[in-house]
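Sending over a structure as structure tokens; questions will come in a sec.
Removed: one protein chain of the complex. Kept in place: all other protein chains.
As written, the chains take the letters A and B, and residue 1 is the first residue of each chain.
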């Protein structure tokens, strides 16, 4: 918890309003309450400003006239947001062994696991050697965690879940703000990962925690090996994702989607329920129910080389042919 | 080992034949012997049915008339198969330290490794810190395993093999059966991973175990980092696979193949000996010896945008031009 005045000092902001209010956490502009700080980083979200219920908001000077709450005025809102996130982040852990405050209701836990403060583990769970469960994690019943897994602070795992070897749950999202000198400033990710029931996650797969809200893996999801799930993603019930898939930030997948191996889904894309993506495809559009594909089918190398040249010349070829046709018609 | 009658109960099947026979394991329809249970899941494999040598087979009612052995009749064969696999799976391990039944003939083993029951390790091996070797694994001579590696139950590693940090050998394949409510049922993978001699495997690469038979990495294979090898894959001798490659289930690669970085090979594809795939290509066809490529060559973003629009219009353009030509000819 900080006083708004302190936060203004941390991010070098001009404070307009009540300097004494208490800020307990950060939140998105839609959800922020009286004890929370939010930010409006771009003109895109400008229209949200008048209905804000946050205790305070980080904004630029030009938006001040529409601001219904206490304001922290800065030149670069996103950079200021990146800086303040670190004040609300729990420090990383460095302990080992099992913390005395952990509540463990299962016997099959390898003795050399690391289990942090206030972790709760349900019944009939198995945890393999060298696995690390950080502070505040909650794990349901009948969960199998293989060796060398890392579950980072405050994430939640439901019942009947399996995590294969090398999985990382709750890593930091890839969010960075650029300053005027071209240096990146890391955003500390304050959301968690929430995994539902009956979920299976393959070896060396990584799921990032959300920025302010949670990354959500709903009931019945299947993830294969070496899958990347970025921050703020939501995967609908019974969606299945094959190996080597890369899913960008804030992507939402509906229920019963099937994503083939090696596909890439760009950030902020939304797929409806029952979308099937062929492996190796790149998803660069929002998609409704149906089967979609996007990759270059394999061919002998020399054919491919020729085809790529033609592909880039297509507009010139058709232009040329049209001119010729017009010329002929005119005769 | 189960009595067939018990298995019928587990998967809620109608048992036609001798309820008292003993079933020791599961096997594919081609290989199943008198003490084994198999399944014929689709009409595709219907013709195999009359020559079956299995002790029993899971089938649908309509195939019963061609069945030469004891039958377990269900509505959804693949789902029943998924369910029964779990009865034949060894439970996961949760111990740490070195099991007293392990036979280790090398000195350079980090003391904090976890080595399971009946593991055999040959001469002149080195095993780094925090590595976990589960029960029943066999490792040859002169094998170097770096830190934080996981080798899961019953896999086999030959001589002169190196496993880099973070490697996972023997993870569960991505096989799931869908029930009528749209829920996935995980298949427990009962095959192993068998790695030959003179093999090198890069950091954080994952090799899944086979469903009923083994995933096979033959002598002399080279795998780079972050490669995914799915269940039932076979990689021929001296095949080399660069980083970030995703290889789907049941793929077979011949000898001396070279797969460039970031390529994706779809499930069930067969590559002959001496196939060279350019990096980033998608392999969606069986291929004979030769060099093959399949990706969109990079270009300035605006060119790419225009090209993609033309690509989707190609059939309409040629159609239009043909009509114009016919019209002109007709004059």
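To be clear about the criterion, a contact is a pair of C-beta atoms (placed from the backbone, for glycine too) under 8 Å apart; a residue touches a chain by one contact, two chains touch by 3 or more.
From a predicted model like this one, the values you see are computed outputs, not experimental measurements.
Across B:76, B:134, B:208 or B:224, the single residue that touches the chain missing here is B:224.
Mapped onto chain B, the footprint of the missing chain covers residues 108-112, 126-130, 144, 146-148, 162, 164-166, 198, 200, 202-204, 220, 222, 224-226, 238, 240, 242-244, 255-256, 260-262, 279-280, 295-301, 304-305, 308, 311-312, 314-315, 318, 321, 325, 328-329.
For chain A, the residues in touch with the chain missing from this view are 91-97, 112, 114, 130, 132, 134, 148-150, 152, 166, 168, 171-172, 174, 176, 182-184, 186, 204, 206, 208, 226, 228, 230, 244, 246, 248, 264, 266-267, 277-278, 281-285, 287, 290-297, 299, 303, 306-307, 310-311, 314, 317, 321, 324-325, 328.
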